[in-house]
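Okay, handing you the structure first.
Missing here is one protein chain; the remaining ones are kept as they sit in the complex.
On to chain A.
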Amino acid sequence: MATLLAKRLVQSCLILLGVAAITFVLLYALPADPARMLAGRSATAQTVENIRRELGLDQPLLSQFLHYLGNLVQGDLGRSYAQKTEVATLIAARLPATLTLMAAGIFVEVLLGLTFGIVAALNRGGAIDRIVMASAFVGVSAPQFVVALLLLYVFAATLGWFPMSGYGTAAHVVLPAMTLGILGAGWYARMARSAMIDVLNQDFIRTARAKGLSGRRVVLRHALPNAILPIVAMIGIDIGQFMGGVVVVEAVYGWPGIGQLAWQAIQQVDIPIIMGVTLTSAFAIIVGNLVADLIAPMIDPRIRSH
């Protein structure tokens, strides 16, 4: 275990370095000039030049990057160009909202996905299976914006069951989490269905049935644990994705997550924030996968021998 962790740690650092380098080069290769964006229309050429110098943008790209890395190692993500505030402060302020939505969203999508996936697998080829799979397809392909607005209009604006916008109470998280859940559940349902079908065809399931176990016990105690591995891996990926922000859902529900920060920063060419959010997201993907890898052997002892 210790060797695995150490190996993963080194890998993770290299991945983060790679992400930092690629993002940095891509951002600075853009024709848009942050100094000019900041200076606005009325600024004289000299003002633009002064801003560029103060931000260090007149330095060669490599030295800018090394400077950034030097600060990064010390935990300093720099200051936002437009807001002038520490990027770490801006990200930290939005972290609780992002984590809450991530946890709630994943909970809903896994719950819905597993339930429907298992039901479909048990009714393979039947009408229920077809309905579930068709719904999953619709869920996967529905635009976030439409689903979010629809739920908001029905359950908040018309029925008034939930607040329309904002963050802070449990009631606020329901609709955004449902939106993410409905949209994501399709993937989980398909994954759970095919994994379950594989497992249900195995000999040990037949044995379990043959020795007279109840259908429920066969599915939940014997089949599900064997089918859940790909689901865990998928959760690991989702953690990273949600940590990078879910721009549309956040925007519709006024959810103060990282996505809104990133979106605004991209429009303003606020490179330190874009770098910060990208690295946070990359970091979360790495941690999510690491956790998934650590959990996998607990679920399936066969992995431990590898």
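List of remarks:
In this section, a contact is a pair of C-beta atoms (placed from the backbone, for glycine too) under 8 Å apart; a residue touches a chain by one contact, two chains touch by 3 or more; residues count from 1.
Just so it is clear, contacts and distances are computed from a predicted model.
A single chain of the complex does not appear, and UniProt lists its protein name as "ABC transporter substrate-binding protein", one of "CoB--CoM heterodisulfide reductase iron-sulfur subunit A 1", "Multicomponent Na+:H+ antiporter subunit A", "ABC transporter substrate-binding protein" or "Acyl carrier protein". Set against the missing chain, the residues A:93, A:111, A:171 or A:220 yield one that touches it, A:93. The hidden chain makes contact, of the residues A:37, A:72, A:205 or A:232, with A:37. The chain not shown here is touched by just one of A:16, A:149 or A:197, and that residue is A:149.
The omitted chain makes contact with chain A at the following residues, 30-33, 36-48, 50-51, 53-55, 79, 82-85, 89-90, 93-94, 97, 149, 152-153, 157, 164-167, 250-257, 260-261, 264, 267-269.
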